[in-house]
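Every protein chain but one is kept in place in this view of the complex.
Chain lettering (A, B and C) follows the sequence in which the chains are written, and residue indices restart at 1 in each chain.
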Amino acid sequence: MKAIIHIGLKPGVLDPQGRAISRSLNDLGFDEVVNARQGKVIEIDIKGKDTELAHKRVTNMCEKLLANTVIESYLVEIKK
Amino acid sequence: MKAIIHIGLKPGVLDPQGRAISRSLNDLGFDEVVNARQGKVIEIDIKGKDTELAHKRVTNMCEKLLANTVIESYLVEIKK
Amino acid sequence: MRTAVITFPASNCDRDAAVALRKVTGIKPVMVWHRDTELPKDIEFVIIPGGFSYGDYLRCGAMASRSPIVADLVKKAKKGLAIAGFCNGFQVLTEAGLLPGALMRNKGLKFVCRPEKLEIINNTSRYTAKYNDQSEVVYPVAHHDGNYYADKETLNKIEGQGQVIFRYKDNPNGSVNDIAGICNEGGNVFGMMPHPERAIDPMHGGTDGIKLFKSIIESI
Partner (left out) sequence: MSKKVKITPEVVAEHGLSEEEYEVIQDRLGREPNINELGIFSVMWSEHCSYKSSRRHLSKFLTKGDRVIQGPGENAGVIDIDDGDAIIFKMESHNHPSYIEPYQGAATGVGGIMRDVFTMGARPIALMNALRFGEHSHWKTKQLVNGVVAGIGGYGNCVGVPTVGGETNFHKGYNGNILVNAMCVGLARTDKVFYSAAKGVGNPIFYVGSKTGRDGIHGATMASAEFDDNSEEKRPTVQVGDPFTEKLLIEACLELMETDAIIAIQDMGAAGLTSSSIEMADKGGVGVLINLDDVPQREEGMTPYEMMLSESQERMLMVIKPGKEKLAYEIFEKWELDVALIGKTTDTGRLVLKHKKKKVCDIPIAPLADDAPNLNRPYKVPKPLPIINSSDIHETQDYNDALLRIMGSPDICSKRWIWEQYDRHVMTDTLDSSQSGGDAAIIRIHNKNKAVAITTDCTPRYVQADPYQGGKQCVAETWRNLTCVGADPIAITDCLNFGNPEREDIMGQFVGAIEGMNEACRAFDYPVVSGNVSLYNETNGVAIPPTPAVGGVGLIPDLEYFSSISGAKEGDTLIMIGETNGWLGSSIYLREILRREEGAPPPVDLDVEKINGDYIRKLIRNKRVNAVHDCSDGGMAIAACELALTNNIGVHLQRSSGCPLHAWLFGEDQARYLISVEKNSVNPILTTAEDRGVKAYIVGKVGGMNIKAEGAFDLPISTVREKHENFLPELMS
């Protein structure tokens, strides 16, 4: 199985990186860009077949390690 | 409109972050984890309505700035 | 002789590079702002300094490499202008396509700052000619993303053509083939992660870096 975890800054948390990206795109002439945000995706290959269990376990991984829940939120997706 | 850009390392490029993640997960007792890869997602808010044009423009942004095609590949998704 | 140092937002070794150039040439370099569209006339050597241009956001050196001044550098590099990038400058040069490969996050995932022993692989290059009696130097490194990567083909090419100039004796970042510094095919563009400009003063980091600046200046 594969787990795909999307991690992004919580709304309201300063995203200096996103700001720099949108400015830089504007500078390059992409005037249509209003705003940019940068997040992470982590893809994990997992042994086993039980997707429900996997979802639980991966959520646990997020809480314990993968996401910094003080400033980040995450979304877990399990693919067979 | 919103553009979502997934950027990941090309196959064959060593991913130190991914390696560290899978090792740490194993250390934490998540033995089912075989492998992990870390990528980026950039979300961009775009003015305009023409999704086809947007797709073209965002692809151009990737080539010009957002991805380093020596090591990274990318995927563009446009959402209304 | 006229030299220049480029300043990007959050370049932070621009002054250090300028000090080194003045020490070696006796003349203050011109400080060039990243928004300028053209180098001043008669500049014969340009340094892209270390630092954290644009905060290292997105990818180290990526945004800086798209600046107006780098577009001009790309043009002039093709005509043979001598350009060196140290640390973040090296990242900018690879991002600009002036040097092959890419610099990725250190294998240990941590910023690493220490004096590092380097082996001079090619001491006939324009940047190392003065070292011809010397095979080892110590320059400090200070970076988070100095893990050099290039695909097999590129690697074979640069190794085969003498473009690898420096190698780490004790690889601090996971760079492929222990590569610390390389030049382009023409030998005029050069980049390295270690900081030769931090090795020009016996009271601070040693003096092993002086010959590098002398080499390139005298080659012009």
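As a working rule, a contact is a pair of C-beta atoms (placed from the backbone, for glycine too) under 8 Å apart; a residue touches a chain by one contact, two chains touch by 3 or more.
Here the structure is a predicted model, which is why all the values come from computation and not from measurement.
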Checklist entry - For chain A, which residues touch the unseen chain? => result 9-10, 12-16, 20, 23, 68-71
Next on the checklist: Just checking the interface: what residues of chain C touch the absent partner chain?
Outcome noted: 9-10, 12-13, 15-16, 19, 50-52, 54-57, 110-114, 140, 142, 144, 195, 197-198, 200-201, 203-205
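Rule of thumb we're sticking to: only the chains that are shown with their structure count from here on.
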Checklist outcome for this item: When centres are defined as mean Cα positions, the distance from chain A to chain C in whole Å is 34
Checklist entry - From the C-alpha centre of chain B to that of chain C, how far is it in Å? => result 28
Checklist entry - How many angstrom between the C-alpha centroids of chain B and chain A? => result 10
Checklist entry - Which parts of chain A, given as residue numbers and ranges, touch two or more other chains? => result 21, 24, 28, 38
Item to check | Set of chain C residues in contact with two or more other chains | outcome: 58, 63, 66
Checklist entry - For chain C, which residues are in contact with chain B within the complex? => result 58-59, 62-63, 66, 94-95, 100-102, 104-109, 147, 149-151, 174
Item to check | chain A - residues contacting chain B, complex | outcome: 6, 8, 18, 21-22, 24-25, 28, 30-48, 54, 57, 60-61, 64-66
Checklist entry - What part of chain A is in contact with chain C in the complex they form? => result 16-17, 20-21, 24, 27-28, 38
